[in-house]
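All protein chains of the complex are present and in place, except for one that has been dropped.
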Amino acid sequence: MQVVKLSLKKANKIPIEADNVNPDNFAGKTAEEIKAISVWHGNGQFPLGDLFNVEVEGSDSVENTMIVFEGDVSRVKRIGQNMSAGEIEINGNVDMHCGFGMKGGKVVINGDADSWLGCEMTGGEIILNGNASYYVGSGYRGEACGMRGGKITINGNTKDYLGEHMCGGEILVKGNVGLLPAISNNGGKVVIEGNATMPASEMKNGTVIIKGEVSDLLPSYKEEGTEEVEGVTYRKFVGDVNVGGKGVLLIK
Amino acid sequence: MKIKANLISGRTANQGAHLEAKTHKGYFDACAYCELNSADLEKLGASEGDSLKVTTEFGEVVVFAKANGGNPDGLAFIPMGPWANAVLSPDTHGCGMPGFKGVPAEIEVTDEKPLDMKSLMKKYLED
Amino acid sequence: MSEILIKNASVCDPAQGINCETMDICIRDGKIVDSVSENAKVIDAEGKLTMAGGFDGHTHSAGKINVGRFINPNDARKNLVPGLSGQVARTEKTRAQVGYNTPNTYAIGYRYAKLGYTTICEAAIPLLAARHTHEEFKEIPILDKMGLSLFGSNWQVMEYIRDKEPEKLAAYIAWGLKASRGYGVKIVNPGGGEAWGWGKNVSGLYDPVPNFDVTPAEILMGLAEANERLQLPHSVHVHCNNLGKPGNYATTIETMKLFEKVKPSRDRQSLHVTHVQFNAYAGTSWRDFETGAPMVSDYINGANHLTFDLGQVIFGPAVTMTADGPVEYANSRMLHEKWSNQDIELEDASGVVPLFYSPKSFVNAVQWAIGLELALLVKDPWKIMFTTDSPNGGSFVNYPEAFTYLMSAKRREEVISGFSKMALDRMVLPGIDRELDFYELAVMTRSAQSKIYSRPEKGNLKAGSDADIAIYDILPGQIDPATEYQKVKKAFSGAAYTLKDGVVVVKDGEIEATPKGRIYWVNAKVPENIDSPMQKDLDLKFKKYYTVSKSNYMVEDMYLENPVEIGTEGVF
Partner (left out) sequence: MPVIKDAVCSLCGSLCDDITVTVEDNKITKIENACILGHSKFVGMFEHDRIETPMIRKDGELVPVSYEEAIEAAAKILVNSKRTLSYGWCSTSCEAISGAIKLAEETGSLIDSTANVCHGPSALAAQEKGSPSASLGVIKNRADVIVFWGCNPVHAHPRHMSRYSSFSKGLFTEKGRKARTMTVIDVRKTDTAKLADKYVEIEQGSDLLLVTALRSIVNGHEDVVPETIAGVPKAEIIELAETLKNGKFVCIFFGMGVTQSRSKYKNGDAMASLISDLNQHTKAVMIGMRGHYNVTGFGQVATWETGFPMAIDFAKGYPYYNPGETGANDLLVREEPDAAIIAAADAGAHFPQKAVRHLARIPVIQIDPYANPTTELADVVIPSAIVGIEAEGTAYRMDAISLHMKKLIDSKFKTDEEIVKDLTVKVRELKRGA
């Protein structure tokens, strides 16, 4: 097991771009090597060690590498981007694009996450023990596919455009979501235990289950009886009719 | 008496005509007001020209009352400009655009007078 | 005075019939000359294939491409051809670059230069929006540029043809070229743009255009007559009716036949048919869709009045952009894709739709094959310009990849091996064993263009020509392109040297310098007694129908950097 502990040397408003900070890039490296990794901060590049305190215990493979952030990293973007294995634990709030393009491994956030959590991820797991902002599990601007695989669990609330353009994988939100969850999705499964507004607009494929209140159901779904999932009976809606969709929207 | 209203902002011809004269009183007159329909003004006990305090989650601002029969009940309009922006939503909703329309507001009559542009901006420097 | 001596180059220059002979090339002040002094800077080109700079005769690189960029921000980060795509930070010499199919203007200039290309022809300039095209031209570094102006669904054009006013029509074309600073006459789906104004299309050469009482055939013949009357350097450049529809090869051949009676006014073709791949489809629907390339090639082999370009497909993402408005709408509905449309008042239509060519799709596989079939079945390479109709068939950065398809049957087999049986049944490519050599490739990528566009100073290495030169790190005699195609691709992907007007702009595949290129445009002279009544008709159009003033319509001189005005005398 290799454990890399990172904490910010000083609070920052200008975000640090930590797209290099993942187990794939840290495994087997010494503290000195990790400190030398270059990251963007504003319009300049700096060695990681200039911005973070770095402690390394052990040396191991990617699968057995764990990165732990202590304290607030709410202005550190792209933590865990493209990671394929290993684990990241964040004990504080985290900035945008955490777990972007993630392929495997696990990210646990004990705090809130800013927008684009788990964007375009294809595998692995993200567990958020706080609230998320906009565009969880969505795609980059203009892309037809967002999240394609893996699982995101949000134990708090999240805001608009959850799972936008989702093509696969699973998202579970224990709290409420904002506007237009699962918009333009084409596969995958979204479960929302709290409330949602205008769900599943232009869904082509996929399943959306909402256990709380739904406001402003879009006038593009056909109601087709009921369906039972895990002992609970839901009203079943099929659509979006305007995209010839075969998506299933289950509402309590 | 307070009423709850849904606040929107937008362009007007007069605001547009003063875009390049924002230090003038004409700009103040063109932007430092809130339109409600006459039923809502009546509820407030306000007449055109009275001062109204508009309060939202994001701040408060004092503007003049103005009647507009085209507004449905509970819809308040302040022309785009620094007065409206004192109370509109800074949340960009993940897509860059602040909340310039559809901000829940409380409106009441006040004795305070609207601040002129420079005084309004000065408050930001003092913050 | 600046002099360069390129020593011991392995020169391939079809215009002079030179086929990979070792020789020196001398350059003085940007031109190729017979000899230089001892003070000339020496470039050692021993063992290197040396050709005139490449000339892309049909590309969408300024104007409409901006819509493609706009609706596809996701293209900016695509890096499918490393070194020639993706995000690249600025350097002291170069501006920042992004994109693959729709790169920013700077990337277009740098990447063409890296491929050894030095001249491009933008395939579609809407007259009313011409200023925009020239604004983008200004920001494309290194390359010489020209553009073709759209006339195929223009009210004034259709009215003059309907009213049988050929002289006024020629005067209008001359004015339109001047207004848009265009180089030639482009006709896209003649009449179809006007029909699209009502959400309709024309179905073939003899389907009348709604409200204008002319047929596509009449538009083609009218414009060809005007083109030759004005003695323009290029022939009419035609995107045929029914593009992209199964069975359209018949319309294409019919269009070609129509031009047998057109007498060219200069030593060039009387018709150029563009991206024929998209217009050589047989079958009656997408279900029985198959190649029409053999029929089209047969006709072209027996004809001497026309040239064409390929519109070769490259597998992967592409962005279609064309003045053929109805085709783009149909694409977007069929493919469930984003759709941009821009109709231009009184003039034309246009659309932009991204798509993905997959070797697993039998239609896409057959499309890919048709482009190559055309290139290989047509015997005379001087009739062909190699293009992907970038980025319609795919981005120009894939040209080196496409060259390997032309030069190696083995490479083609590799690709074909991934096709379905159904796809193989619908193409003839597997039975073609022809492999192009470097000489033929040089014809299709630079020399034919020089002839087709009447630009004798381009596409060859004769004394007096522009010193636009590409030197590739590959030696024809010592490599077998049929088997060593990866080496061919590598060499063409990053020129050892590219010279533009005698300036080294690329060295070892990297940008060295970024001079500004020229803009070629045609000023065709029309007698006053014909021009002035035409202007009166035009005044009325502006007064009643246009939303801009006539005086604000013409592209002003300040938008042209290093303009080269090509004068021609109209025959009236």
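When the chains are written out, they are named A, B and C in that same order, and each has its own residue count from 1.
Note that in this section contacts are C-beta pairs under 8 Å (C-beta built on N, C-alpha and C of every residue); 3 or more make two chains touch, one makes a residue touch a chain.
The structure displayed is predicted, hence computed values, not measured ones.
Partners of the chain left out, restricted to shown chains and counted across the full complex, are A, B, C. The residue touching the chain not shown here, chosen from C:V42, C:A463 or C:V548, is C:V548. Within the complete assembly, C:Q87 is the residue of C:S37, C:Q87 or C:N523 that touches the hidden chain. Across the interface with the omitted chain, subunit A contributes residues 13-15, 17, 40-44, 96, 115-116, 134-135, 140-142, 179-180, 183-184, 198, 201-202, 216, 218-222, 239, 241-242. In the full complex, subunit C touches the hidden chain at residues 62, 65-67, 69-73, 75-76, 87-90, 95-99, 102-106, 128-129, 131-132, 135-136, 139, 155, 196-199, 211, 329, 332-333, 337-346, 352-353, 544-549, 551-552, 556, 558. If you put the missing chain back, the residues of subunit B touching it would be 6, 8, 10-13, 16-24, 58-59, 68-72, 75, 77, 80-82, 85-102, 117-118, 120-122, 124-125, 127.
Note that in this section only the chains that are shown with their structure count from here on.
Judged by the touch criterion defined above, the protein chains link up one after another in an open path, with no loop closing it. Of all chains shown, the one whose average CA position lies nearest the global CA mean is C.
A separation of 44 Å divides the Cα centre of subunit A from that of subunit C. Between the Cα centres of subunit B and subunit C there is a gap of 56 Å.
In whole angstrom, the spacing between the mean C-alpha positions of subunit A and subunit B is 38. Within subunit B, contacts with two or more other chains are made by no residue at all.
By the touch criterion stated above, subunit A contacts subunit B in their complex at residues 115, 133-135, 159-161. Touching subunit A in their complex are the following residues of subunit B: 93-95. Looking at the complex, you find that subunit C touches subunit A at residues 71-75, 77, 336.
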